[in-house]
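For chain A:
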Amino acid sequence: MSQVVNAGFPLLTATAAVPALGAVATAAVPAARRTAAKWLALAFSLATLALALVVLVRFEPGGEQYQMAESHAWIADFGVRYELGVDGIAVALIALTALLIPFIILAGWHDADPLAGSDSGSDAGRSYSWRPTQGFFALILMVEAMVVISFEATDVFLFYVFFEAMLIPMYFLIGGFGDRAAPAQFAAGTAGGGDEAAATQRSYAAVKFLLYNLAGGLIMLAAVIGLYAVTADDLGQGTFSLQQIVQARASGDLDLATGTERLLFLGFFFAFAVKAPLWPLHTWLPNAMGESTAPVAVLITAVVDKVGTFAMLRFCLQLFPEASKWATPAILVLSLISIVYGALLAVGQRDIKRLVAYASISHFGFIILGIFAMTTQGQGGATLYMVNHGISTAALMLVAGFLISRRGSRLIADYGGVQKVAPVLAGTFLIGGLATLSLPGLAPFVSEFLVLVGTFSRYPVIGIIATFGIVLAALYVLVLYQRTMTGPVKDEVRHMPDLRIRELVVVAPLIALLLFLGVYPKPLTDIVNPAVDHTLSVVDRHDPKSDVEPVRETEAAK
Partner candidate 1 sequence: MNAAAAYTTSTGEAFQFWVLAVVAVVGALCTVLMKKAVHSALCLAGTMIVLAVFYLANGAYFLGIVQIVVYTGAVMMLFLFVVMLVGVTAADSLKETLKGQRWLAAACGLGFGVLLLAGIGNASLTSFEGLGKANAGGNVEGLAALIFTKYVFAFEITGALLITAAIGAMVLTHRERTERAATQREQAEARVRTGKQVPPLPAPGVYARHNAVDIPGLLPDGTTSELTVSETLRARGQIRDVSGEALADLAALEQRAEARLGRIERAEEAGK
Partner candidate 2 sequence: MENLIGLLIAAPLLGAAVLLCGGRRLDRVGHWIGCVLAGASFVIGVVLFAHMLALGGEERTLREHLFSWVPVGGFQADVAFQLDQLSMTFVLLITGVGTLIHVYSTGYMEHDERRRRFFGYLNLFLAAMLLLVLADNYLLLYVGWEGVGLASYLLIGFWQHKPSAATAAKKAFIVNRVGDMGLSIAIMLMFTTFGTFAFGPVLASTDRASEGVLTAIGLTLLLGACGKSAQVPLQSWLGDAMEGPTPVSALIHAATMVTAGVYLITRSGAIFNASPDAQLVVVVVGAVTLLFGAIVGCAKDDIKKALAGSTMSQIGYMILAAGLGPIGYAFAIMHLVTHGFFKAGLFLGAGSVMHGMNDEVDMRKYGGLRTYMPITFVTFGLGYLAIIGFPGLSGFFSKDKIIEAAFAKGGTEGWILGGVALLGAAITAYYMTRVMIMTFFGEKRWQPDAEGNEPHPHESPKSMTIPMIVLAFGSVFAGGLFSLNEAFVKWLEPVTSFEHGHSPLSAGAVTGATVAVMVIGVALAWAQYGRRPVPVAAPRGSLLTRAARRDLLQDDFNHVVLVRGGEHLTRSLVYLDHTVVDGVVNGTAASVGGLSGRLRKVQNGYARSYAVSMFGGAAVLIAATLLMRAV
Partner candidate 3 sequence: MNPVNYLYLSALLFSIGAAGVLIRRNAIVVFMCVELMLNACNLAFVTFSRLHGNLDGQIIAFFTMVVAAAEVVVGLAIIVTIFRSRHSASVDDASLMKL
């Protein structure tokens, strides 16, 4: 074990524990004090952000791979340890999570207020015991806690536990808190009927989400147990510790039979591919994102799904290098399909949120492509991509949420000419969209180009095909913008108010961040690069050399 267990303050545990405490505290707020609950949740999320920043600062990129490690025995009989540790990738993603949650909470400020008007009657009856607001924010914080700890876990079993537990709060967030847009969307029937239909849609989406991920999780569980058995056979005493296993494999104490390794790899990969999601396991995402409120949708795609891609980097590649190489071609093809397929479907959508969802599928295709291209640029780009995609999708989706909450419809066709009446909203929406189509100067461009270059340098054909994705991205984003924001002003949107202060506070920092990371991503790359190099050394793949040695600047200047 080359890691020093720092006896000092357990920073990582704290980072995960604070939001958990926050969840409990928020849930405990009495029903009448809704606003108090909101502020409490916001405070806790900000505290988490502070902690995450401390982690970010205290992390030395040059240092050893896993830092601020903590390790305690948990279930001694099965060699399960409570083992935390962060490498550059994890640090970046924890920072992203902690950063996004406050915005999500702010954006969802009114999403969980008990509905006025239509069902206030029934609400008044329950208002003593019925506490949707507290529940909403508590669940969000709970998700944050679980995501953070699964970014930190270096023990496979520990990771698995939280990877699965995450589903429970997500399930309730999706199924329990629908879009305020729903009734108006079913304007054909009465609002009540609309509510009805929306509710069924919602529960369908939630159940679908749950079943998909549970299926993946179960297969992974089998693989986890298998891994334990193998280690128990070879090392004498079974273990789940990532570092131990990696070292054992490096030193040759633990050598898996090819078949076994491949099966285990597939077991792990399947779960992550569902979560990521990778074609053809993606169909849960559009329903989930379409039916849930915009903040929750952001939570799904920007935070929770990242666990999947992150786990591919940390577990699939490091635990099963050989199998990863073996599976690479198939996975590359799948991710390629995801890129093109997702983009094409996004073009074909009539529903704003589903459009963003399919766009995300396309982007996840890029991320996985980068991971399995097995080049420094590819994996570095993929990691940046996780962060940037989180921010850009958050920006786009949250603004879309504001838009939807104003008009009360998710259908693109119901909008038009918004730019005229709400220029700021339209502007922010456009910037979010441009980030999504990875315009240079905005953060996603850097990561996308890195992924493309990284892929191209090893698999030129795949790289070229993936490049079509950028054209399609332009297509769906601009079509969306044109249909909603430009053209003659529709009567329904004529009196649409522009962004309010709260909403600006949500969007402006995200956009600023997008610009900053687009112009000066170096801080991020410095953190990420060592981790990526380490991963690649485990897999032992090295960047292909350039064909010719270029003339250096000095002679070039002649």
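Basis for inclusion: all candidates are chains of the complex that A comes from, given by their letters.
Criterion: a residue touches a chain if its C-beta (ideal position, glycine included) is under 8 Å from a C-beta of that chain, and two chains touch if they have at least 3 such contacts; residues count from 1.
Since this is a predicted model, take the numbers as computed values, not measurements.
Participant: Every candidate listed belongs to the same complex as chain A; state which one touches it: 1, 2 or 3.
Facilitator: Candidate 2 is the one in contact with chain A.
Participant: Considering only the defined contacts, which chain A positions touch candidate 2 in the complex?
Facilitator: Chain A residues touching candidate 2: 208, 211-212, 279-280, 282-283, 341, 344-345, 347-349, 375-377, 380-381, 417, 419-420, 427, 434, 439-441, 445-446, 449-450, 452-453, 456-457, 460, 463-464, 467-468, 470-471, 474-475, 478-479, 482, 485-489, 519-522, 525, 529, 533, 543-553, 555-558.
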